[in-house]
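In what follows, a single structure is set out as structure tokens and then discussed.
Of the protein chains in this complex, all but one are displayed in their positions.
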Amino acid sequence: MARRIIHLALFKEDQVDETAEALEALRGMGIVDRDISVISGTPFSEKMLGRPMTWTRVPIIAIAGAVVGFLVAAFLNFGTPLLYPIRVGGMALQTIPTSFVIFFELTMLGLLISTFIGVFVESISPSYGPAGYDPRISDGQIGVLFWAPPELDPKLHETLTGLGAEIIHGTETKKLWLF
Amino acid sequence: MAEQIKEQVNERWGMVIDMNLCTGCNACVTACAMENNIPWVGEDDAGYGRGIYWMRIQRYWEGEYPETTPSYQPVMCQQCGHAPCEPVCPVFATVHSEEEQINLQVYNRCIGTRYCANNCPYFARSFNWFDYSYQIPEPLNYYLNPNVTVRRRGVMEKCTFCVQRIHAGQEQAKAQGRAVRDGEVVPACAQACPADAIIFGDLSDPNSRVSQAARSQRSYTLLEALGTEPKVIYLKGEGTYGG
Amino acid sequence: MAAEVKPIANTLHTPSEEHEELREQLMFDPRPREELNRMVLDSMTHTTPRYWTAVGVLTVLVLTLLLGMWGYLIFTGIGISGERRPNYWGIFIVTFVFWIGISHAGTFVSAILRVFKAEFRRPFTRAAELMTTFGLAAGALWPLIHLGRVWVFYWMIPYPNARWLWPNFRSPLVWDLLAITTYLLSSTIYLFLPLLPDLAMARDRTTGWRHAIYRALALGWRGTEAEWARLRKAISIFAFAIIPVMFSVHTIVSWDFAMGMVGGWNSTIFGPYFIIGAILSGVSAVITILVVLRATLKNMTYFIRPEHIDALGKLVLVFSMAWAYFFFNDYLVQWYGGHDVVRALLSFHASGPDAWIWYCMLLFNIVIPWLTLWNKKLRRTPWVMLVVTLLINVGMYFERYTIIPLTLGHQRMPFDWGEYSPRFPEISLALGSLCLFMLLYLLASRLIPMVPVWEVREGQEAHLVRKVGKTVVPTVSELD
Partner (left out) sequence: MNKPLPWWLRPWVRVTAGLIFLILLGGAVGGIYLTQQTPQQPIQFPHSFHVGAGIPCLYCHPGAQWGPVAGLPTTQKCWGCHQQVAKTKTSPELQKLVAYVEKNEGIPWVPVFIQPDFVHFNHRPHVAAGVACETCHGDMTKVTVAEAKPRQNMGWCLDCHSKQPQEKWTRLSDCSTCHY
């Protein structure tokens, strides 16, 4: 595989339409969607920019966490009195109505914590799109990151600057997190 | 085997207090305090409403001054069969004993949420606001009963029906290979009562003295409508002394 | 029309008065993101001697009033409080319920308004969420403070142990523990998730220790589509799931009382009554905080406007009415039930020696909001709102005071009727927890971007002014 160069095209905050056009143009030059990544300081949905939908495992992890929480609650409600049969005389150790409270709280706890774990794990796990960053993104600018073969360079330059973008070649991936 | 059968028998300890006989003399309260290592909280705290009593004589005045008549009623933990204090404890520090059919307070398990005391409709529970055991001067600590735990600060305590005496009676009977006799186990209050107004015994035995007394037409329990099924049964007085 | 009399020079920006208000609330004077970022960062790094004095004083107060007194309490015993038979619960639990109540509105304002897409929420969700987290931090101390033996509090936590004993899962206090843990964890995460893009923003613009902190916390946020999609998903899961958790928490707090056999507590309405009370006091506290932030934090006059306070003031009025309804419901049903104990208790509330607390509660929670909050002018005057909302919170504190010590002191055995008066240690601890809350908030205001910049920007970009017929109406294009 020939070594491709990462380009970052920066658009101004209000140039959403231009960004969408630029993405169209890049696709027209034969760059597939997988090699393009859009970074922005404000959330633009994929639909607005005409990009394929991204997909996340967060809901699945969240539901798995809820199930785990439910099982823990079941263990606490009904398992512990069976495993540790201390007689507390007169009182029923396993009661269904009060168990609802524990079931609810622990299911929710499982759901919410695992949602966070999902976000955390997905955030720190490596992504395969083109990496690159510019601090101006958090100023609201829209960045289009893409890999392109060197021979497309002049054409790219012309099209993107024509749309009002500022192009940075070969952006280095700065270390943004601890490791 | 007789031994085997005895293991399965549940005693149901109960108490009958005859309000006709009670004179409100407070002997039971004193005896209880001595038997159960009940701390002396000091004048200021007692006046503030923090006196620790496992039982107390509730005194009400009837009529307008100067024509007032007092009425008395000794009240202690009613050892409810359906106790409101038990389910609310987060750590099982107050539980029902299946063996003696009384309510237990496990001092070393208590973490001091005081929820049980709020939920007790009889206000039978006392809280150790401070560490009173440290205030006992040196030779005086010999008055403490070794069979009863000296409570530390921050735990709830209440009448146990002198469970240490119940245990001692059972132990003795078992060592001699027989069942506990009626009247063998006597809590401190019943022992001290000069009028013999307090009768203690096994309610599951229909011939015991306490069962016979409990079948009296004068019998009632405190706050019966709450359905707490107390093990302390009062015999209504005729108005001479008690209420 | 008012616009017609105005000089021509102004007509450009004032088509009509009503429209102007709408613009204010939705912040239709957008500024470039770069400037917003700078304003927010400025507010975080800008500290005056007055700020440091406040931090210093509060630190000293927290160390003495709260931690020092708590240490004294642990070493001496609960006896230094004013609690006595039959009032086994006093200021400790009152303050606990108060803080848990305060912590509700952060989530309410943020999650419910997010679910309902109430656009005016955008600039102050962060401030409200912070209030939830710190309110809970101040509130979660109280169950520990009030324990007789706090050093064994872990016996309430379920874990396999050498004693073969598990906590009593039927005790409302264990539910409380689980519910508060759940709520504290989830509201902290709920504060953190929408903070990610703002942390990345702060990371890009700071150096030194701040940079190190923000870099670690921002989790390498770049703003890719995948990250935004993930965040959107997580926030929507949270906004929906945290609402039932929020309801459950205060319901369970109310069950600490309602599950009991105590006259006046054992009421099925207590759950919703507590929730409404919590939201009333919480939304009021949000207003209080917004007014203070607006006055003290740099650049906040742009983000927080009287119109926001106005909108929240309407909510307070609605919840004050709802609270009055539940209060009436609780008292009427119990009184009509005709149980001697409860009747005596209710008339004791209104005629006993502490009846002034009960009357103040009604005055602050019903009379004052109803008299003031219907008026738009008053709702938009920050200092009026500050006074009204502070009074509502005092009133809600009195409500909890009525429910706990005043009710406990007048139960079924007349021999054990008793009064309760707090002593200095309890009051000191309560004030100390207030100082802790303020200190945490003060410190956080310089560490955490107080305004969710990306959300504000998203809102501003999403609102396009469109003309329908003869009027100009703002529309929200659906971003999700």
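Labels for the chains are A, B and C, by order of writing; each one numbers its residues from 1.
The rule is short, and it goes like this: contacts are C-beta pairs under 8 Å (C-beta built on N, C-alpha and C of every residue); 3 or more make two chains touch, one makes a residue touch a chain.
Since this is a predicted model, take the numbers as computed values, not measurements.
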{"item": "Partners of the unshown chain among those that are drawn", "value": "A, B, C"}
{"item": "Sole residue of C:Trp52, C:Phe75, C:Phe116 or C:Trp164 that reaches the chain not shown, by the stated touch rule", "value": "C:Trp164"}
{"item": "Residue of B:Ser126, B:Gln164 or B:Thr228 in touch with the missing chain, whole complex considered", "value": "B:Gln164"}
{"item": "Selected residue (touches chain absent from view) among B:Val150, B:Ala179, B:Ala195 or B:Leu226", "value": "B:Val150"}
{"item": "Touching residues (missing chain, whole complex) on chain B", "value": "4, 7-8, 92, 95, 97-100, 102, 104, 106-109, 147-150, 160, 163-164, 167, 171, 174-175"}
{"item": "Absent-chain interface as seen on chain A, which is shown", "value": "85-89"}
{"item": "Contacts of chain C with the absent chain, listed as residue ranges", "value": "161-165, 208-209"}
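Everything that follows uses one rule, which is that only the chains that are shown with their structure count from here on.
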{"item": "Innermost chain, taking as reference the mean of every protein Cα atom displayed", "value": "C"}
{"item": "Between chain A and chain B, centroid-to-centroid distance (C-alpha), Å", "value": "65"}
{"item": "Gap in Å, rounded to a whole number, between the CA centres of chain C and chain B", "value": "46"}
{"item": "Per-residue multi-chain contacts in chain C, two or more chains", "value": "165, 168, 170"}
{"item": "In chain A, residues with contacts to at least two other chains", "value": "86, 88, 91"}
{"item": "In the complex with chain B, residue positions of chain A that touch it", "value": "86-91"}
{"item": "In the complex, chain B residues that touch chain A", "value": "81-83, 86-87, 92, 95-99, 101"}
{"item": "Chain C-facing residues of chain A, complex", "value": "13, 37-46, 51, 53-56, 58-59, 62, 76-77, 80-81, 84, 86, 88, 91, 95, 98-99, 101-102, 104-106, 108-109, 111-113, 115-116, 118-120, 122-124, 127, 129, 133, 135, 137-140, 143, 176-178"}
